[in-house]
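With one protein chain withheld, the remaining protein chains of the complex are depicted in position.
Letters A and B name the chains as they come in the text, with residue numbers starting at 1 for each one.
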């Protein structure tokens, strides 16, 4: 079934009785050509691009809960391509290009809104670092504009330019940055993958990875054994547990990142704004809620919930930067489980087991990566070779010292 | 309409307030909702999506409809529940989400377009043509969506945060909470009783209940008088516990000043962090609406809310009242109303088998099939055991049963349990450690049952606290059984039956989500937005689950629930972020010379948490650069004084101090003679540079380490780790003395002359020497070190002498043609000399990158040595520190390209970290990292900064531009 404005009208006229299921609920088959473990954004996009780009359609996505039950539905929905380092720059640039055609490609409105992202800086040193980053973006073919203090004031007049603790020196404006509706991304990929014949199997938890003579042969699940010669682990948030089933110990520590949304408000913040001195970023959803977040709670956790110290810190950052949001009321807070890697960059690579691949370590930047991550993981699984834009996301780069540390904070998992 | 003689309001204190510009009267003790109802105002708001006219559904913080803006001066607070806002003289409220007026709202047209605005319609359209999304569709959607408005002006009001600690936190002051608090208080426990409402008592002050033969409200007053007199009891009315966090920590929001006119120094709200040994959750229960066509009209409210308005506020919200219920609530409500002389049109009982004997008509097996009234209810149509009927009525009260307020027990991922007999979820046991639910929130709905539960919960808490339980008598109260026959929606009728009033989600939307295979309860929630509105599903979750269960052929327990997350009620950013406004966000650190610098007109700039002078302007200087150039030349030719106290200082002592430094530094400190200073490089264990600085050996077993300003705390933590983790048995101890010493750089060819005037004789100190000196009777330390490349000293005195010394040094310097210099000049001086800062050691650089690999001693182990040897950490592919010299300006952050190459990511050769105009060399200089840079000295490189339109050629040089041999340093 094809979605369109006309379809919405004709269905509306006939009581919306004709809408078909967005995806099937197939029973798992005994064998597939490839299995993706994990029905989140990255897993679903991997399945979609395996089918679309590589013609593999006898594939299954195994999801232990419901589709999109992980971090794809628990983030602050920011989409950007503003990286400094080679290895990251080309990857996120590729992702941005995919975002820009996603609605048409998926026939699903993921509400990708290129409203512009402004990274504020608060010292000469921070400005220099953002300029360095902005030049990388332009060298890569993406967009960046340097704003001085007055330029920021023109775009974001509601910021506190007088009393805030760390004065606003300016900002790096990334016009193509923005947001998207997170759940819709999962659903759009799911529906499009299903349409191409991918079996999306929910409530199917993988309990073991079958390996014979160094080669993967399938998986054990709560719904029985399923064979496959290719298996992709795409379970950020649970990567260490699933990888352990294949005897791997990953360079990952799991951490909580909280996020917040306020009650609906009439439009008041038109961009994505990021504070340079307090880890605070904010945008306003199309429903009117202010969506914002901060830094990790900083202790390893799988609890999907956080504690007050970071809650208060985030609110304090909001109050020093833009005290006009003081009377907005936080409606809900939640926590996602982040795969924190030792350098803040992800892993898309083969493993020591033939036919077993892994896509993990997204730290807290996974949402914007969904299209390119799936694209590159599909490429890797189909061809056995890394996609050129993901070629540096190697599993062994920590052992060899080929580090991709944007922040320069070092090999401590929670500092990225 | 207000009834004479009823209610707990203060009739002696009338107050005047406005709503949408019109003036009304209420009494102290009224909420905005009760006062509006007393004035026969039924229409209060417009709904989120369809802009349907809405009234007042509830009498509590769960209100989904009656949300207003409260105005004060040029500030406004959106989305305030009229059911919570207390009225006071001068209160101004305004309806929201309507244009041009509440009665006539243009976007009411959405209601007619409803067939096309079904659940998730927006995912299926607005895709083409693509640019229209940001340009047309999204702006329209954004303007239509949202509820109230922020003013856009800084919130300048006062907010506070506070801590509280107690043995027992009791959440809720209904019969269960009062009983628990009273019992624990008698046992001597330190008790906090937090109540969301302004008035304690819960249903005891809202229902027609009697306790020990007295009216409930009187019994509550007497008990509160006792509790107030006890020093171990803190009563916190107007305080909503918002979240349950780890280890007995709770967040709570106190509405300190929202019930009265703003006054100076009166905080609006206070956000409490309450740490409790034990907690009794006695948060009560929330009544459920019933779904039937057009069940959202103003005039339709919950039966319990109607009783609250009647008993507590003396208000009846209609003249002809009808009731519908699937339990006995309608009967009690009808009797209360009739007793107060109010006309009850009929009772519609959805149960087929209930009694029909009341003093008003009773219809059994009743199901409402439609309602009428554009801006307020006028009539209902229903079918019943005996046929169909239409009744004229202006107020319909409904009760679909009760949902225990389990929310806080879900904040730690506890999953509530379905209890079939009460058709509701109750808290799972142990869902929150050290918390015991009691009373209605635990599924115990009678008053006597709540007292029993409260007592038992107090016993549980006291046992855990190790306190004996006192002997307490249970008060006498009603103990009626609760019987309910679930009824969720009217089956087999057209029309929209609202579940989630606030987000305009109807039973059709839930069914459509099931039809489209969004069958998981989480999918349904996210697809329809049910439960995501300001009430977070308090009024709709269970009914929506029931409708979804029905649509998917599953039971409610199998369907599962979504998760309640903090906060329990929407909580302002200002309250949770109290203290963060303006400079409060982070500490400010000031140098002892701060005032002296400001006196000289120096602009102060942030350096981490510190403030340091940028430059010291002289009359006639128009730009910072003029002042900076003068200060640089002054240091190079005469003498300059600069406050360097921000550098971290760590005093390290013990017989193993030398050995310890050898472990944390790449180079060796055990060989450093006493009285000498050495530059040291410190790595992180991952092989990258952590910090650099000088360390002096003050005595055989005593060193003084200097860190950079930025890394002072980091290095201290690092040293503590290395010591405690790897060599706890070594005899070494250290302490940060950063704030104990004020330290000043005295640099320039006349530095020695200046010191001679101060110390009485020129210091005889070799380069990289340290010695104790005294300034009068004040002990001081003198280091001969330089960050400028000139002959330099640093003089340290106890902090309290800092300002005096700075003023003195500057005055002496000025007599010699010198003076103070600021951060800008300091930066130029160090770039000219090729000294690095954290602009260069930015966390990705190795000793190899900065040309200091030889400083990593081959003779010993050190932190970071092993990891620094990884193949990716060395070699020509890495970007190495170089100098750049050009005839026009370069910029930090510019990237570097081989001349002739296309400018692209793949041809990128590196980037600039620091730049300056060098008045000494009359050239533009930069420090930069360039691939294989040390092999490229003398070649040219193209500098490109797209952002600032810079594209120039520069020469790659050694990073030391000035006095390469160091002759001036050692002079």
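Please note the rule applied: a residue touches a chain if its C-beta (ideal position, glycine included) is under 8 Å from a C-beta of that chain, and two chains touch if they have at least 3 such contacts.
Criterion: contacts and distances are computed from a predicted model.
The complex appears with one chain absent; UniProt names that chain "Sarcosine oxidase subunit delta" among the candidates "DNA-directed DNA polymerase", "Sarcosine oxidase subunit delta", "Rieske 2Fe-2S domain-containing protein" or "ATP-binding cassette domain-containing protein". Across the entire complex, the residue among A:208, A:224 or A:309 in touch with the chain not shown is A:309. Among B:246, B:739, B:877 or B:901, the one in contact with the hidden chain is B:246. Residue in contact with the omitted chain (choice from B:2, B:870 or B:895): B:870. Screening A:9, A:300 or A:382 against the full complex identifies A:300 as the residue touching the chain left out. Considering B:156, B:861 or B:906, the position touching the chain not shown turns out to be B:861 (whole complex). Where chain B meets the chain that is not shown, the touching residues are 245-249, 273, 275, 412, 433, 663, 685-686, 716-717, 720-721, 723-730, 861, 865-867, 870.
Mapped onto chain A, contacts with the missing chain fall at residues 238, 240-241, 249-254, 298-303, 307, 309, 342, 398-399, 411-414.
Operating definition for what follows: only the chains that are shown with their structure count from here on.
Centre-to-centre separation of chain A and chain B, using mean CA positions: 22 Å.
On the chain B side of its complex with chain A, the touching residues are 48, 75-79, 97, 115-118, 121-128, 130, 133-134, 138, 141-143, 145-157, 159, 161, 243, 245-246, 249, 251, 271, 273, 411-413, 508, 512, 515-518, 520, 522-523, 526-527, 529, 532-534, 536, 565-567, 570-574, 576-586, 588, 605-607, 684-688, 838-839, 842-844, 867, 870-873, 891-895, 903-906, 908, 911, 913-914, 944-948.
Residues of chain A touching chain B in their complex: 3-5, 7-9, 11-13, 15-16, 19-25, 65-69, 73, 86, 89-90, 103-104, 107-115, 122-125, 127-136, 138-141, 144-146, 158, 160, 163-167, 181, 183-184, 187-188, 202, 262-268, 277-278, 284, 286-288, 303-305, 307-308, 311-312, 314-320, 323-334, 342, 397, 399-403, 405, 407-411.
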